[in-house]
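With one protein chain removed, the remaining protein chains of the complex are shown where they sit.
Order of writing sets the labels: A, B and C. Residues in every chain begin at 1.
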């Protein structure tokens, strides 16, 4: 019987004209992983009010055994696997819906959940394949952590029948890092910035796919 | 008439099992650039006593119109174009020849030279092509700066007939960054480190080649 | 009636010959805060097996209404107030007892607790007084997080009667940052390192004291 791994990414947001997480989720949509697993890729809105509903619909539609979220961490240089999702959202600049939430994600929900995925084994294996990866204990306070918390909370409520969930932060891809270092067209300066770190989309895709195969 | 662009890289050194600068120099050896230019790629020893002699032989052999050095800057995330070479070498850990020099590169030589290459134009163009690049005013105190200083000094002495020279520091490639985060086989720990930033060899080669075409 | 605020710091550990957290805890021992509060300062062992027992004895002895832990975060430049303590300890280099634990702090305990202290108000007030301070969502995986988790867990179990707890990471003091940049006596090199950031003990004491007065 076919089992589903739901792989979500995000649409572009804020100053970023593109989002590698959405690109990778789309590229891996339909990918067979072995052991009867198929990837369903989806792109989520960067809107803290709409995202939970869209996520819920995806869960209802696909009944995934595993959920892995992807998101952009501009400034990061490696695949960053998140160990913990916590019950707090706090966004300084408005999300794509114009919201700047600050508070609990799930009122009266537990403070946090650990991801049940074998993260260290995945990271060691990625490093041995030449793919930079590292472990993180803090998924931020934006929609990435919100998604991880919501997915782990659902699993916590469903118990054995709930999906196993995790989250991988991605670096910028080189095109995005380079673009962010160019002066804005109407910025009143022609000064070139220093680019942030990046990873090629090819290597990100290869790394995410390898990670998915290791956790099924 | 064919003109030569000498492109040097370095062999592996210190804790680094591989060196992207040598790889790229070898890959681009023989590459035609247009305008009658051909690349001669060479790998230099990371030995502060031997390197100047090997460099001199390459100059004698190829009579290059342009010299571009490549070197590894572990921790850097972009192609880093060096604006200045200064007359000082100072190496903490021994180079491959076991030397730890500390002093002037050319006794009584000028304190520094600026590279005559159009670095900002190159960086702007690389960024517009989606290749992270940035400008640096300090090439370090290791063999990379030594090479840049020696090449600029030679040009300074030869005047119009001297080669135009420059230096590009390269990030680690992903395989190297990942490997450096794995515990050493006999390190007494199995703790995984956090990888440094990296850039794919493909993108480095594409970026260096684009830079060479822009400066001829 | 006098109420007790238990302020803990740590003894020196690892490569660090001194620990500002222990120094500040000792300096503030006996300090009256107003509103009937007095500080009881104590220095905890950096031994993951012994520390919980010593902490328990302090709780029994002082019956504190508030517990604030202090700890060194070498590399940090501000007073870093921790928002969350999570149920995981993982130490790479052995602690002072030679232990390298990796696992849950409290088996079957909740994944995490949020500190109930008004951290943002404290940070804003410290900044307005010219004292660098910032908010953190990750207290690490060493004894600092262990202490925060244990204190919050105790409060969680005792409910209304439990102490309110929090944790403040401290920068190195300048003497420690400077010392760490000097070559080790037998290190085989005379190379000077680059010092990490620091904050004077005076300012740390002033900042911690101000924070304590804001949270009572």
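Just so it is clear, contacts are C-beta pairs under 8 Å (C-beta built on N, C-alpha and C of every residue); 3 or more make two chains touch, one makes a residue touch a chain.
All figures in this text were calculated on a predicted structure; none of them were measured in a lab.
S.K.: Which parts of subunit B are in contact with the chain that was left out?
M.R.: 83-84, 86-88, 110-114, 137-138, 140-141
S.K.: So that we can see where the missing chain sits, which residues of subunit C does it touch?
M.R.: 77-78, 120, 123-124, 126-135, 174-175, 177-179, 181-182, 192, 194-200, 202-203
Here is the rule we use: only the chains that are shown with their structure count from here on.
S.K.: Taking every chain's C-alpha mean, which one sits closest to the mean of all protein C-alpha atoms?
M.R.: Central by C-alpha mean position: chain A.
S.K.: On a C-alpha centroid basis, what's the spacing between subunit B and subunit C, in Å?
M.R.: 45
S.K.: Scan subunit A for residues touching two or more other chains and write them down.
M.R.: Within subunit A, no residue contacts more than one other chain.
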